[in-house]
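For subunit A:
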Amino acid sequence: MNTYLSQVKAIVWKDFVTELKTRELFSSMFVFAILVMLIFIFSINLSIVDANQVGPGVLWVAILFAGTLGLNRSFTLEKENGCLQGLMLAPVDRSAIYFGKMLSNLAFLLIMEAFLLPVFMIFFNVDLVSHLTPLLAVVFMGTLGFSALGTLLSSLSSNLKTREIMLPILLYPLIVPIAIGSVRLTGQVLDGKSLADMMNWVGLILCFDIIFISASIMTIDHILEE
Partner candidate 1 sequence: MDNLKYLFAVNVFVWGGIFVYVFSLVRRNHSLKKDLDLLKETLKKDSGHE
Partner candidate 2 sequence: MSEASQENDSPGYSLMALAGIGILAALVAIFLYVPTEKTEGVVQRIMYFHVPSAWIAFFAFFIVFLCSILYLWKKEREWDIYAHASAEIGIVFCSLVLITGPLWAKPIWGRWWVWDSRLTLTLVLWLIYVAYLMLRAQSEAGSIRAKYAAVIGIVGFLDIPLIHFSVLWWRGFHPQPKFITTEGLGAGNDPSMNVTLLIALGAFTLLYFLLMSLRVRLERMKDEIDRIKKERLYSH
């Protein structure tokens, strides 16, 4: 068990160290997320639509789009530098590779969201601070599901020639429960409702997280084979 954990930790650590040196992943994700939010704000006719109603949706679209960018980049980096082959040659359990990548993707996304939420608060004039705990819980659950499925799919698509376009095509239909659920929950939480009232959505997202982490562990061996 200890070796397994240390394998996972090593992979996460490697990703962090690489990222710290260049910061390219984080900065591109963050800037892209801001731009997406801006495009939406410009496109929406604010005289007809209440900004608060569309806010959560815009936020999550930005997170999902930027997240996809990050997922793509994360595995492309591995392939470019031959890291993936190196990882697979090492006597590492395949699921440890999955967990390591999933956790580092999750971490990068969460860090990006930490910077994105204040911007969201400013653009949409929402009060985040008074609902902070439930909001963070919602954001974490949704991001976890996205990272779980996204890591599996990006490890698959990174082996294709058309990897950049195939990842969204594969991922987005499957991520619908997260998209719908997280946006609903975010909206309700910002309205002041407590999570206990919306346990069906919370349950759905947690189910999603568990099911796809499990499915990924079980199928990752077939993808990371050479």
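Basis for inclusion: all candidates are chains of the complex that A comes from, given by their letters.
The criterion applied here is as follows: a residue touches a chain if its C-beta (ideal position, glycine included) is under 8 Å from a C-beta of that chain, and two chains touch if they have at least 3 such contacts; residues count from 1.
None of these values were measured; they are calculated from a predicted model.
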Complex partner of subunit A (touching, any copy) among 1 or 2: 2
Parts of subunit A lying in touch with candidate 2, wherever the complex brings them together: 149, 152-153, 156, 159-162, 166, 169-170, 172-174, 176-177, 180-181, 184, 200-201, 204, 207-208, 211-212, 215, 219, 222-223, 225
